[in-house]
Structure formats: structure tokens, C-alpha cells
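After this line comes chain A, so read on.
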Amino acid sequence: MLELHALTGGYKDTRIVNDLSLRVEPGEIVGVLGRNGVGKTTLLKSLFGLCRVFSGEVRIDGVAVPSGRPELLARAGCTLMPDDRGVFADLTVAENLRLAARRGYRPPVDVRAVYPLLDERADQAAGTLSGGQKQQVGLARAVLAGSRLIAVDEFSQGLQPSVVDDSIAALRTVAASGVAVVLVEQGPEIPLRFCDRIVVMVKGGIVLDAPAAELRADPSRLTDLLVVG
Partner candidate 1 sequence: MDSLVSFVLSTANLFGFYALLALGLGLVFGQLGVVNVAHGDLVMVGAYVMYALTPVPFPLRVLLAVLLAVVLGLAAEWAILRRLYSRGMLATLLAMWGLGIVLRQLAEAIFGATPRSVEAPIEGSTVVLGTPFPTYRLVVTGVSLAVVVLALLVVYRTSLGLKLRASIANRDMAAVLGIPPRLMIAGTFAVGTLLAVLAGALQSPTLGLTPGMGVAFLAPAFFAVLVGRLGSLTGPIVGAFVVALLSSLLRRYLTETVAELLFFAALVVLIAARPAGLSWRLPSWSTRTRNVA
Partner candidate 2 sequence: MVHKNAERRLTGPRRRLAVAGGTAVLLALSACGGSVGGGGDTAAADQEPLKIGFLAPITGPAAPEGIAMQQGFDLAIEDINADGGVFGQPVEVVFIDDQADPATATQAAQRMVQQEQVDYIFGTITDDTTIAAANVAAQAGVPMSQAIATALDFCSPHFWPFGETPTQLLTDLVPQMVEQFGPNVALVGNDYVFPRTYHEVARQLVEEAGGTVVAEEYSPLGTSDWQPVITKLADSDPDWILSAVVGGDAVSFVKQADQFGLLEGRGLTGVSVDQQFYPALGELLDGRTQTVRYGDQVQTEANAAFVEAYQEAYDTQAPISGVAGNAYVGMRFIAEAFERAGSKDADAVSEQMGRLEYEGLTGTVRFDATDHVIEAPMFLTTIDGGAYTVEEELGVVPDEQTKDCA
């Protein structure tokens, strides 16, 4: 469904993601891991054309998407929650959600049931929420807008464990309906628990790409790559 082909991206003159290729299939949940600064966030930004793309292609169903046009990806049903959550601070929670809702697509989970806060704080400006609350707004938006692909940067930041579990359950339900999910996380615990596949990045490239089940059996392959030093 989604294919990154030899993608090189970064900022100004610095290349951070180097010649990276990756395929994600419908319904698959992929966890992207790696130490700080290996280019996980830049990978997602390059995918959506939010940073400088030096070379390479992003293909959806085999068709290349012109670089720097995130709105075309959005129209194709792909969405991103960036690491700063990208919540519109001046807009109310309800307005934030309204912008994410897609005509003709109803996600298989009711985000307002998963995150009761969305109704409780519907008319509050999103900028006045706490970090964890913003994270919930961001995740809800991603679920509403991502009819084909949901990419989430820093999935669990600021979330209470119970909310993490609810979110995981929701994303699983969504994935089961055929939506691809790509999660970026700092630590391996959550991805190991619920991803289908784990990708580890080092220095802007992929060094490990294995089914999560394999890594659950032998976590040392993973921890070697993630522990500093």
C-alpha cells in the first residue's frame, strides 16, 4: 500500500534520512524504533514532505506522490500526528476534530468513546489543554483522518498507562479494518507488545526489520541497537 523508495530527506543541506526504502501493507502495524537523533521523526516528515526531500519517492498503491504536497497524501487517506502533536491551539477541541473528519469515512472505533475528554472539553481552546490531553486530541484526529494510513510520532508521550492501553486497542481495531499504522516510539516495550513488525533505525537508515513476534522471543537483538554505548 505505502512504499518509500530510496528516500533521502533532511533540513537545508543536512541529510538525515539516507536512501531509505520501506513497504507497509494494509492492516499492518509497524513500530519504528531507534535512539535519539537517528532520523525517526525526519522519516515521517519526509514521508509527508514536511522537510526537505533530496531524492527518492513516496508511492501509494504504486503511484508516486509529488514531494511537498501533504494535502495529496491527506486526500489519499494518509495522516500524521507529528511529535509536537500539531494541535491547532486557537481552535476548540471540537473544531480540531471537525478538521480531521473525512466525508465518506467513519472509523471502526468511536473516538469520543475512547477519549471522553473530547466531549467534555469540546468547546475549550486546544492550546489550553495539558500535554497528555493534546496527545489524545492528536490521536483522535489521526484516527478520524487516516482511512488508509495513520503515522504517529512519539505515540505514548504524556499519556497515562490506561490511556495508552485504550489507544492501543483503538488502533488495533482500526488496523483490523485494513488501515496501515506506523508508530514511532522511544522505548521498545509498547511496540513489542502490539506491533506486527518492528523497524530499527541507525544513522538515517534501517538496520533491522523483523516481525515483532521474532523479537519478543529474542529481545537482545533489539536492545543492542537501542541502548546507548
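Just so it is clear, contacts are C-beta pairs under 8 Å (C-beta built on N, C-alpha and C of every residue); 3 or more make two chains touch, one makes a residue touch a chain; residues count from 1.
Candidates were picked such that all candidates are chains of the complex that A comes from, given by their letters.
Keep in mind it's a predicted model, so treat the numbers as computed, not measured.
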| item | value |
| --- | --- |
| Which of 1 or 2 touches chain A - same complex, any copy | 1 |
| Complex contact set, residues of chain A against candidate 1 | 48, 50-51, 69-71, 73-75, 79-80, 82, 86-91, 95, 98-100, 102, 141, 145 |
